[in-house]
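Every protein chain but one is kept in place in this view of the complex.
Per-chain numbering from 1; labels A, B and C assigned in written order.
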Amino acid sequence: MIIEAAQAGKHIFCEKPIDFSIDRIQAALDAVEKAGVKLQIGFNRRFDHNFKRVRELIQNGEIGDVQIVNVISRDPAPPPIEYVKVSGGLFLDMTIHDFDMVRYLTGSEVTEVYTNAGVLVDERIGEAGDVDTALISLKFQNGAIGTIDNCRQAVFGYDQRVEVLGSKGGITVTNDIPTNVVLSTDSAVIAGKPKYFFLERYLESYEAEMKEFFRCILNDTEPVVSGIDGLKPVLIGLAAQESCRTGKPVKLEG
Amino acid sequence: MIIEAAQAGKHIFCEKPIDFSIDRIQAALDAVEKAGVKLQIGFNRRFDHNFKRVRELIQNGEIGDVQIVNVISRDPAPPPIEYVKVSGGLFLDMTIHDFDMVRYLTGSEVTEVYTNAGVLVDERIGEAGDVDTALISLKFQNGAIGTIDNCRQAVFGYDQRVEVLGSKGGITVTNDIPTNVVLSTDSAVIAGKPKYFFLERYLESYEAEMKEFFRCILNDTEPVVSGIDGLKPVLIGLAAQESCRTGKPVKLEG
Amino acid sequence: MIIEAAQAGKHIFCEKPIDFSIDRIQAALDAVEKAGVKLQIGFNRRFDHNFKRVRELIQNGEIGDVQIVNVISRDPAPPPIEYVKVSGGLFLDMTIHDFDMVRYLTGSEVTEVYTNAGVLVDERIGEAGDVDTALISLKFQNGAIGTIDNCRQAVFGYDQRVEVLGSKGGITVTNDIPTNVVLSTDSAVIAGKPKYFFLERYLESYEAEMKEFFRCILNDTEPVVSGIDGLKPVLIGLAAQESCRTGKPVKLEG
Partner (left out) sequence: MIIEAAQAGKHIFCEKPIDFSIDRIQAALDAVEKAGVKLQIGFNRRFDHNFKRVRELIQNGEIGDVQIVNVISRDPAPPPIEYVKVSGGLFLDMTIHDFDMVRYLTGSEVTEVYTNAGVLVDERIGEAGDVDTALISLKFQNGAIGTIDNCRQAVFGYDQRVEVLGSKGGITVTNDIPTNVVLSTDSAVIAGKPKYFFLERYLESYEAEMKEFFRCILNDTEPVVSGIDGLKPVLIGLAAQESCRTGKPVKLEG
């Protein structure tokens, strides 16, 4: 579809992942380049108020050199098994957002991936050939290291946080909550649970990425989430899959 | 304008305060009643996600009987002196929202007001005959007591909080902040300031009150913020003014 | 006992309130002065880590001129009725700490008191001639205003907080909690309740005030909580009682 649209001279907004095949992604990117149209990939979380602010602080040098980046990204409940079977698996349908996030926050490329994963939530996910819980250890070109912490189920709601440690400081992001109301009773002090899932949590970021897409067309500028930004997370995801299968770290070209 | 609109058979949405004169307010409410049109008053904060939740918890009995209600309501910066001169003064242009809030939260009427106020922010406000900082002590028909804490200037941003103590628990509300990002450096742990002012803080509540106005017209139901809800806070505001002038508590009919 | 101890040349540490009678307090202070012994009053909360830090920030000018000071001071449960009958009442046994706190934080004297109080927790307290819930509105010599919020019962635990608004900033203090552990489940996000009562909350401040007492004897310096600091809160407490009885504000000499 990207190739057809590019050939028709249309600007393209494409959800992630572009494809599970690197060859097919590359063909799409080539067609886009040849046609001179714009391609923006749907990594909406870059437009989230919290994560945008984290990147700003890092780029402003507020924490010095990035040493450790940790992304916690857990869904409130697993998807239907039918979806799991065709989604490309945890690393390509879910972690792919987090692979983009670590590139976005560190401004650096991943050079090595080690996956520590298991089936801890739902056995049917294992039967479908996937894992549901994963800790992915990363090395970056700039020397930083990091972890992505995924689970298909956090019963308290959508758990979407990042932490960054740098040479001059650290940054943490807690979950967005629907209200700031705290109820104290004789048995507990009770705060709001995180917003339930991606529609509640990321609504504004979907609007913002669309506005950005229109802006780059109107102003004839480069999309801030480009074709290469769509390719790289798939490469990392395939490496994470391989590491999960072999139990060994996998190197990337960076 | 309310009277004219009512006579023309139009439903009416009116910002607060309806008027500074009780007689004129009463005449407007009479015209509305006679015409059988709907009148909703713009106490938008009732539609705020935090305060709506506080009211729900109270009405659900989560904290038992309300004993103390405290409203903190401070602006980031004083308005222009030209506005102060015609606004009706602190109690009728600013505290009026808080008088509505305590009625909304307690579900009870104010029976006595004592005002402890001063000019602590800007002398020109005093020269214009107004105060800029006030602690208003309230008694309610149901036995509860409360305080409203106002200041024309909180340099850190719009300070909009409530606390309620009840026989079975307590409720607190902290300020809404633009992001949940926390930066830790060698000198400080730094969180976001509150949203700057009412446009940032209450944007969604303005939308929600409009939707509610349309809903009550479409469904032919009673407005949730009625004409009497517009009258009562003005009565309390005038009592607060009198208390401020005389230095003595002032009783209300409730 | 103070007079006897002073006459015997002993340094004296005395719990609050020194007495309910101003004459008797004055006689005690006179005896202390005549004997040249040291007298420290047991306002331990001045030695609390949180409140000491608030005072430091104020004295360092971090918030500019103090405009509003709010003290929230609520017990987890009412004392036995037998104690209520002889304690001197809410204002002299409980609020007296808060009268000291506002003097300590503002560095200014109270010039007017208005009490808004009721019996909302336990009818037997009313039968014993006392109130159990009070909002006390204060004016200070330096122009600041304030509120003390007292209740004999906050079912979630000892509620001990202060807030100060100044011309250049604001300060808040939340309750101390036994652990920083937060439990998130599918129904709630649950944090620890405040430390239960004064022994848990103020243990370290009791130790610190004793050390300070010994230090001022060993170094022959003035006690940081002096006889006059014992007298003033009783004067404010008696004014609060009078305001509670008459329903009117009561002036103090400052």
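Operating definition for what follows: a residue touches a chain if its C-beta (ideal position, glycine included) is under 8 Å from a C-beta of that chain, and two chains touch if they have at least 3 such contacts.
Source: prediction; values computed, not measured.
Q: Any idea which chains on screen the missing one touches?
A: The omitted chain makes contact with A, B, C across the full complex.
Q: Return the single residue from C:R24, C:H49 or C:R245 that touches the missing chain.
A: Of the listed residues, the one touching the omitted chain is C:H49.
Q: Pick from C:T185, C:T221 or C:T246: which residue touches the chain that isn't shown?
A: Going through C:T185, C:T221 or C:T246 one by one, C:T185 is the residue touching the chain not shown.
Q: Among C:K10, C:K34, C:K168 or C:R215, which residue is in contact with the omitted chain in the full complex?
A: C:K168
Q: Sort through A:F13, A:F99 or A:F156 and give me the one touching the missing partner chain.
A: Considering all chains, including the one not shown, the answer is A:F156.
Q: Footprint of the hidden chain on chain B, which residues?
A: Residues of chain B in contact with the hidden chain: 154-157, 177, 184-186, 188-193.
Q: So that we can see where the missing chain sits, which residues of chain C does it touch?
A: These residues of chain C touch the chain that is not shown: 49-50, 53-54, 57, 62-63, 168-176, 178-186.
Q: List every residue of chain A that touches the chain not included in the displayed model.
A: Per the touch rule, chain A residues meeting the hidden chain are 65, 67-68, 70, 72, 74, 112, 114, 116-118, 120-121, 133-135, 137-139, 143-147, 149, 151, 153-156, 159, 163, 165, 167-170, 247-249.
In this text, only the chains that are shown with their structure count from here on.
Q: If each protein chain is taken as a node and each touching pair as an edge, is the resulting graph a line, ring, star, complete or other?
A: Contact pattern: complete, every chain touching every other.
Q: Interface check for copies chain B and chain C. Shared numbers divided by all numbers used: above half gives same, below half gives different; which is it?
A: Looking at both copies, the contact residues mostly coincide.
Q: Can you give the rotation angle that fits chain A onto its twin chain B by Cα atoms, in degrees and rounded to the nearest 5?
A: 180
Q: So the centre of each chain is just the mean of its C-alpha atoms; given that, what is the distance between chain A and chain B in Å?
A: Here the centre of chain B sits 42 Å away from the centre of chain A.
Q: I'd like to verify one number: the distance from the centre of chain B to the centre of chain C, where each centre is the average of its C-alpha atoms, in whole angstrom.
A: Roughly 31 Å, centre to centre.
Q: Could you check chain B for residues that touch two or more other chains and list them?
A: Residues 168-170 of chain B each touch two or more of the other chains.
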